[in-house]
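For this view, one protein chain was removed and the others were kept in their places.
As written, the chain order gives the labels A and B, with residue 1 at the start of each chain.
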Amino acid sequence: MTGPDAVFPRADALAKAVGAERYSADVTPPGCLWAGVRRAGVAHALITGLDVAAARATPGVVAVLTRRDVPGTNRQGIVHKDQPVLCGERVRHRGDPVALVLAESREALALALSRIDAAFSPLPGVFEPAAALDRDAPYVHPEHPDGNLLAYGLVEKGDAPTALADCAVTVSGEYHTPMQDHVFLELPNGTARLTPAGVLDMVVSTQAPFRDRFEIAHALGLNPWTIRVRAPYLGGGFGGKDGATVQCLLALAALNAGGRWVKMVWDREETFLAGYKRHAAVMRVTLGADADGTLRALTGSLLFDAGPYAHLSGEIMALALEHAGGPYRIPHTRLEGSCAYTNNPVGGAFRGFGVLQSSFAIERLMDALATRLGRDPAGLRLQNALGRGEPNAIGVTPEPGAGAAECLTAVLAHPAWTERAAWKRQAPPFTRRGVGVTCMQNAMGYGRGLPDAAAAKLELTKQGTFRIYNSVPDMGQGNASAFVTMAAQALHQSPEAFALIQPDTRHCLPAGSSSASRTTFTFGNALLGACRAMEAKLRARAALALLCDDPARLILSPGLVTDPATGAAVPLARLGALLPRDDRLCVDQFVMAVVENPPDTGRQFKLGFPHRFYSHGACLCAVEVDELTGRVRLGRCVVSVACGRVLSLEGVTQQVQGAAAQGIGLALFEDPALENGCMGAGDLSRYLIPTALDLPDIDCLIVADDEPTGPLGLRGMGEVGIHGPGPAIAQALFDAAGLHVTRLPVTPEDLLSALGGPE
Amino acid sequence: MSATIRLQLTLNGVATSLDVRPGRRAIDVLRDDLGLTAAKESCGSGECGACSILVNGEVRLSCLMLAAQLDGKDVVTAEGLGTAAAPHPVQAAFAAHGAVQCGYCTPGMTVAAVDLLARQPDPDREQVRRALSGNLCRCTGYGKIVDAVLAAAKTMAEEKS
C-alpha cells in the first residue's frame, strides 16, 4: 500500500501535452459531411412555417431535415423523456432546434442554415420559476398534468415547526445561486456514420456512452444494440456532457447521410444557447438554535429553474434537499423542493449539482446565526459539526469517516487563518481585506433506486502486457490514469505494462456515467475484482508451466511469475503467447452499496435518494476589495478535503483546485445575465470564467481518512471542492466590507454600494 | 467561392506547399486538411487561446488568421515543439507537474509558455500568469500550470549552461 505522499504522473498527461491525444473533436474523416442545426432564437412560440427550400437548393447541401423526418418518439431525456430532437409545433426555449442540415463543407452548412426561413407565432413566456408556478402562468408543456410544476419533494425529520418555535434564536434568509455554464473547452461534438452492416457507429464527446445508446434508440426508434458509441478522452465535461448534446441530432444526420461520415460541432455561442446549465435556485430557509449556538431546527423551501425540459431536475433537487442541512447536527428539519418549467435555458447536470445551491444557503445561515449570537463563524461550525455515527439532516447516518470538524480544523491551522489579522492590517491604500471559512460535503454515487454499477474487463495481451477496457469516460478528472495505477499496484506490474482502451460500447463492458463522484470508486472496485481474477489466473496458468502444485505460493513481479521455492520463473509474455484469447480475459463487476434502512421521507424521490457515502472539506477564502471600484480579488484560497485514502496526491489536488476554481468563478465572475430567456452573456467575451490572473494559488490540505469499501481505501471527491468558495467568499466579504451577500455572483456594484463610496 | 492558391511555408520545420482557398481560417487548414489537431478550437473569437500556434516565433491565434497569412511564414504547432518520445521541456514539465487534466487547453498553453520563455527565460509566477492570461483553462485553476512553466524554465536554463 502506498501512502498519501505518493505521486503518480498521469498516464494520459504526456500525450495530451504534446498534442497527440485525439479527442472526439479531432476526428475528421476525409470527405465527411458537416451537420448543423437551425435554432429557434425565440423563447416560446408556435412554429407557423418552416421553409427549407432555399437551404435545400444551396450548393453542397445534402439534406435538410425537419420534425417530419424524425423516426421514433422524437423525445430525449435521461429519465423523463420530454425534450424533442427536432421541434415540430412548438419551441420552448431559444436554443430549441427546428431543422437539421447536412452539407459537404462548413461553408455550405453555414450558408444553408442562414437560408432556412422559420416563422413563429410568439407565445407568452415564463422566465421566473416562482411566477411559473402561479395558477395563471402560461404552460411550457400544456399536456403536463401538474402545469409548470415539474417535480416536488419533501424531506422531514422530527418536528421542525414546533422545534423552531421553541428556539432561543432564529435566522432566516432568501438566497440565490445563478445558472452556470460549464465552459468545457472541447465543444459538444461527434462524428457518426451508418455502416453497411447497419450499425450506427459514433464517436462522441460524452460522459455516458452506454446510456446514450438507449436515449438515441428511444428518440429515433432504433435498436440500441445496433448503436456503437465510443468516448475518447473528453476536453472537459463537468456534467455538461452527461445527457443530450449532439447525440440524437448526429445520429439522425448519420441515418440520412447515405453511409458517409457526418461531423457535428456546436460553436461556442450555440453551446451557450442550447447546452444545458446548472439550475438557478432560490432558497428561503430558517435556522433555529439555542442561545449557546446548538442547532435545533431547519425549515425552508428550495425552488429550481428547470428550464423547459426535465433533464435530471428532480434528481438534482433531491440531492439539494439531502444536503440542505450541511454537515451539521440538526435534530429537526423540514424542507420542501420544487422544480418549475420555464422558457429559460435547460437546467441539467453540473459538478456538485443540487449540493452547490443548498450548501450556499445553509452556510449563509450559519454565518447569519454567528452574527446574531456574536460568535466566531468557525467556532459555531465546529460546535455543530456532524460527528461519526450521527444522523444527518434527513436522518441518514453516513458511513463513518473524517468529517467537517477535522476538515475545518485543518484549515484553521493554516497561516492564511492564523496570520489573518496581520494580513488584514497590511492592506494597501484603497483596499479592504477579509477572510472567511466554511464547510462542505458531497455525497458519492447515484444513491438508492438505481444501481451505481460498473463492469470491468482486463486482458493479458499476447505480448504479456495488459489492456484495461475502461468503461467510464475520462473527462479530465484522471480516472483512466487512476485505473492504471490501481491495476499496476494490484498486479505488481509497472504502469507502462498497461494500455487503456477508452470507452467503446462494442469492446468495453457496461458502466454508468462519468458523474456523481462515483467513477473511480465504482469502476475501480470492479477493476480490482478483475485484477484479483487475473492474478489467480496467472498463478494457476504459470503453475502449469512451472510444474508447481501450490499456485498460491507463486509471486507476481513486473513481467514475471516466479516460484520462490525453486527460483524458476515464467515471463508473462510466454503466458500471453500460450493462452487463447478467452483465457486471457478477466471480468468483474461492482455495485455501490446503498443506505440499508432509509428514513421514511423524501417519498417522491424514486431515483437517487438518499446517499450512504460522503466526502467532506473546508474552504478558506481571503479577499481584497478595492474601495474605488468594488472589484474583488481573491488573495488566498485554502481547501481541505477528506476523501478516504489518497491514491494519488496529484490527482486529489487537481480535483480540489479545479473544483474550487469553478466555485470561485461562480461566486465572482460568471453572470449569465439572463433576461426573458436570453443569456445576455452568450459568448466568452461576456460570460467570464477566471483567467490565470484572476485566481490565486489554491492550497490543498489532505485530511487523514479511510473508506474500507473503496478501491485502495478511497472515496469519490471530484465534486466536493466546488462548494466552498461561494460561501467562504461571502463570509470574507462581510468581514472586509460589511456586505451581506445573499446572491451569487457578487458584483463590483454590490460592493461599491455596500461601501457607500469614499467621500 | 474563390479559387485556391498555393502557399509555401515552413511547417514544424518542414518546407510545405499547400493548395487552399486563401480565406479559410488557418486553424481549419491545420486541423481538417493536415490532421494537425494539437491546436484546438474552443471559441473561434480569440477569447480562449486553445488554438495558439507560433508564427515566425511569436504566438498567434490560428482561429483569427487566414490561410493566406501563413504564406512565407515559419509555422510551429504544438506537434512541432516535441513528441511523446522527445518532448519539449515545457511539454515534459506540464506532464510531470500535474498541469494536464482534460488537456484540451494544454497545447495552446505550452505554445504560450514557449513564447514567454523565449523572451523571458527566468520569469516569476506573476509573469507566467500574465503570459498565460490569454489561455483559458477550466480544469486546473492554473496553479500547477504555473508550476510547470517555472520548472521548464529551470530545465531549459540548465540545458543551456
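Worth a mention:
Everything below uses one rule, namely that a residue touches a chain if its C-beta (ideal position, glycine included) is under 8 Å from a C-beta of that chain, and two chains touch if they have at least 3 such contacts.
As a convention for this text, contacts and distances are computed from a predicted model.
Of the names listed as "AzlD domain-containing protein", "ABC transporter permease subunit", "TMAO/DMSO reductase" or "Xanthine dehydrogenase family protein subunit M", the one that matches the UniProt record for the absent chain is "Xanthine dehydrogenase family protein subunit M".
Shown as candidates are A:Pro84, A:Pro209 or A:Gly630; the residue that touches the absent chain is A:Gly630.
For the chain missing from the display, the contacting residue among A:Ala318, A:Ala410 or A:Leu688 is A:Leu688, taking the whole complex into account. For the options B:Lys40, B:Arg60 or B:Lys144, the residue in contact with the chain missing from this view is B:Arg60. The omitted chain makes contact with chain B at the following residues, 1-2, 22-25, 44-47, 49, 52, 58-61, 63-69, 71, 112, 115-116, 130-136.
With the whole complex as reference, residues 107, 110-111, 113-114, 429-430, 628-631, 633, 669, 671, 673, 680-681, 685-686, 688, 690-694, 747-749, 752, 757-759 of chain A touch the missing chain.
We take it that only the chains that are shown with their structure count from here on.
Centre to centre, using the average C-alpha position, chain A and chain B are separated by 29 Å. Considering their complex, residues 9-10, 12-23, 25-26, 28, 106-107, 182-187, 233-238, 267-268, 475-478, 650, 653-654, 657-658, 660-662, 664, 683-685, 689-693, 695, 697-698 of chain A touch chain B. On chain B, the positions that touch chain A within their shared complex are 1, 28, 31-32, 35, 37-45, 47-48, 50, 77-79, 81-84, 87-88, 91-92, 94-96, 98-107, 110, 125, 128-130, 132-146.
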